[in-house]
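One protein chain is absent from this view; the other protein chains keep their places.
Take a look at chain A:
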Amino acid sequence: MSLSERLHPGINLAGTDPEGHEAAEEVLFGFWIFLMSDLVLFAVLFATYAAMSVQGIAEGPGPAEVFDLTAAFLETLLLLLSSFAFGFALLAMKYRENRRSVLAWLLVTGILGVAFVGMELHDYYVMATAHEATPQVSGFLSAYYLLTGTHALHVSSGLVWMAIMAIQIAVFGFDKRVKLRLMRLALFWHMLDVVWIGIFTFVYLFGVAS
């Protein structure tokens, strides 16, 4: 086989599906370009938040008063384990092409993702009711809801995408296109976890530490 073993970041199909492997290089690189432009969106929201969380508190509560670190820690674990489970779903797809094990791993990933979004909504609810910290109170809170809300919206759309992929796997099996789509969803999912590292560090931990 003259093809390089590893043509692109992420799981490579070389060895088990040379044809899919060759087709993957182009579409996955294109998806990386999308991911990086999405990262630029998050960076701008982070920059806004960084300025607002220090200078935009106005008369409202500060970060240390409204954030619940225990919830943030649990959310971190949920998203991390969900990312990990997706890795195993992809390996099951690559080496076994076994529908049931891939769907089982996707279900684990999805449940952890739903739990993550649920916990975030619960955080919002607690903040809005117990601390009266709603988005319109201060620039800091507007920026906080915008940043974490954009991330939660990304995770939610990832979950919808995951449900669609589960249906495609059930209907079409491991067609080349289905495989490439699942590989792109994996990149999206792992990248959201990387963005979350920024959120739990620069929003939650920085907010409580400083």
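Throughout what follows, a residue touches a chain if its C-beta (ideal position, glycine included) is under 8 Å from a C-beta of that chain, and two chains touch if they have at least 3 such contacts; residues count from 1.
Note that in this section contacts and distances are computed from a predicted model.
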Of the options "(4Fe-4S)-binding protein", "Cytochrome bo(3) ubiquinol oxidase subunit 4", "Plastocyanin-like domain-containing protein" or "Simple sugar transport system permease protein", which is the UniProt protein name for the chain that has been left out of view? "Cytochrome bo(3) ubiquinol oxidase subunit 4"
Which of A:129, A:157 or A:201 contacts the chain that the document leaves out: A:201
I need the residue numbers on chain A that touch the omitted chain, in ascending order. 4-12, 15-16, 29, 32-33, 36, 39-40, 43-44, 46-48, 50-51, 54-55, 69, 73, 76-77, 80-81, 83-84, 87-88, 91-92, 94-96, 98, 101, 104, 187, 190-191, 193-194, 197-198, 200-202, 205-206, 208-210
